[in-house]
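Note that one protein chain is taken out, while the other chains of the complex remain in position.
Chains here go by letter, A and B, matching the order in which they are written, and residues are numbered from 1 within each.
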Amino acid sequence: MKKYLGVALGVLTAIGGFVDIGDLVTNAQVGARFGVSLAWATGVGVIGICVFAEMSGRVAAVSGRPTFDLVRERVGPRLGMLNLVSSMLITLLTFAAEIGGVSLAIQLVVSVHELLIVPVVALCVWLVLWRAKFSIIENLFGLLGLALLVFAVAAWHLGPDWGALTHQATHAAKPHDEFWSTYAYYAVALFGAAMTPYEVFFFSSGGVEEGWTPDDIGVMRANVLIGFPLGGMLSIAISVTAWVVLGPLNIGVDSLGQVGLPVAVALGKIGLAIALLGFVAATFGAACETGLSVGYSVAQYFGAQWGKYVRPNEAVVFHVVILLATIAAAAVLMTDVDPVLITEMSVVFSAVALPLTYLPILVVANDPDYMGEHVNGRFANVLGTVFLVAVVAAAVAAIPLMIWTRMGQ
Amino acid sequence: MTDTADRLQGSIDGLLHLMDRQLIDVDGLFLGKVDDVELTAGDDGLAITALLTGAAALVGRLGGRLGDELITKWGQARPAEPHRTRPWRLSMDLVDRLDSAVHLTVGRDEVLSRDGGEGLRLGSLAGMTVFEPDGDKAGRVLDARFEPRAARLVLRSLLVGRGGPGSLLGYDRRSEQGPRVLATLVRLWHRDTRVVDVDDADIDWTLEQVRLRERLEVAGKRALDV
Partner (left out) sequence: MRTRANPARLAATLCALALTGAAVGCAPQSPDHSSWRDQAYESLDQVSSSCATATLLLEQMQRHRIFGKYAQIVALNAETNAGKVTSKFGAEQPVPSDSATYQHVTTALSDAGDVLSQVRIAVVRRDAAAYSQLLRQLSRTSDELSKVEQQIGGRTG
């Protein structure tokens, strides 16, 4: 059993990148409008995040240094601070969105106004981050998040025209009633979501929490190679169900409730209940991932003790930062802002955060001082360089596209 | 964590290998970053005597041109506290070894002190403008190289080159490190970087500039060759 739980960290990290609240809605939205013609963007994102998560995990296993340590050591305190601020904006905004997302998911069960649920959820998230063991967080939410596999079952059950889907996916065929600019916007949004910086912050810090050593590089790779493709698969499954059920009706997806409708059509109440469980677990898991990432990054920049592997009394700064982040997140949500919109807005800051996060990882993964014999091979370097360029291009293109298409409308 | 060699036994580049590293105590707990490094003049020259940590050290490096101003403000934020602008000191005697982090020989409880007064800082040496003997600008100090002498790390040479991105990445000093595209770009940018022996340079700490005794082309060696 323990052997299978060993990949929970990868699964939970991937949930935050591929099926958090913003992605759940975006994937259904993209599915309803574009079918799987944008699946390539998710696929490319899966490969990109695998490459860099593997590097950051390997650095953590060999040297014990998580990603934000590398950021400050390689780009210095000033650019490091710039990265801290911009990646904190992304992570903190996403953290707020996830707490909102849990509330939206719970709202679908209890039918109480969202703003009444938010404070309770925020309190629960904070209590979990403060008291629960790291292994419990990753195993519980990583595992329960797999309830979203019900979307794959639903997709299969709906019996789509697989030939047409394959054609769409392989030819990147844009539906004729959509503009290329919106198509490009969603391609960049999906790719950017797959490569959000908090995934590597969380994954590498999680590796330190689990006490990885060079002997665990195999386990770490299993985490990467199972977790992220699984996340990408879930997000494509959501797109397929939306394409089959919502696409023909011209339904534009803008709320979580609509995302679950195809599952209800395919599998009825039981399927819908499992999907709801998946929504709650995935958003709660993503809330834990982003909340912890806020604490990890700030503490790692300033050198304070961090982590759930020590008692809270020994990592006071870390826990205070998480508490303040939770309060700030709840405060943002109480303005009745749409959580899905928050995650789309946070992409703006990735133009700064992405290069300043992935460049230090690539450099240190090559540095024999840190890595000894475990430095990058040629394969990792070629992919790493290509994706570094791709991620910078996407991050820079995101802002004009966002303005031009009015966020994909 | 691997048992990589202790870097304190050989020569190190202060910014590349020591600055901004994590401080870890004997129990594996973290107590801060190497926010700056204290240098003290001795018989052999400038030696690393302490690691500095905390806001008073970090704020000066963060501020750039406004660094001094920010440190003053940091002090004024709580006038009742004595020596607030002095950073916390951690004597080099307490350092066990240096790999990807700085490991101490003691526990972290109450290990810091502010006794040292205002010593010289590696953080201000880095970034100083370097002038040729005739007054022309030769570049900036990108890093400082230290070598062990009688159980201390002593300043032996300065890396002088074009100030700009990439000097902390280390490609200008090591030939085999990949990825190739990145290494080529950084090296192209830093192709003029030279290593200058500290005996060939006068460091003026008040004016924050370095004056060479011979022209850079004569005194300096290419960084990759050293």
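What we mean here is this: a contact is a pair of C-beta atoms (placed from the backbone, for glycine too) under 8 Å apart; a residue touches a chain by one contact, two chains touch by 3 or more.
Because the structure is a prediction, the values reported are computed rather than measured.
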item: Contact with the hidden chain (one of A:L261, A:I274 or A:V352); value: A:L261
item: Hidden partner chain, touching residue among B:D68, B:D136 or B:E217; value: B:D68
item: Where the unshown chain meets chain A, residue by residue; value: 107-111, 179, 245-246, 249-252, 254-255, 257-258, 260-261, 264-265, 268-269, 272-273, 276, 409
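Criterion: only the chains that are shown with their structure count from here on.
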item: Inter-chain centre distance, chain A versus chain B - centres from mean C-alpha coordinates, in Å; value: 37
item: For the chain A and chain B complex, residues of the former touching the latter; value: 62-65, 69, 72-78, 80-81, 213-214, 299, 301-306, 310, 314, 362-363, 366-370, 372, 375-376, 378, 381-382, 384-385
item: Residues on chain B engaged by chain A in the complex (per definition of touch); value: 1-2, 4, 7, 17, 19-23, 29-33, 35, 53, 58, 61-62, 64, 99-101, 168-170, 176-182
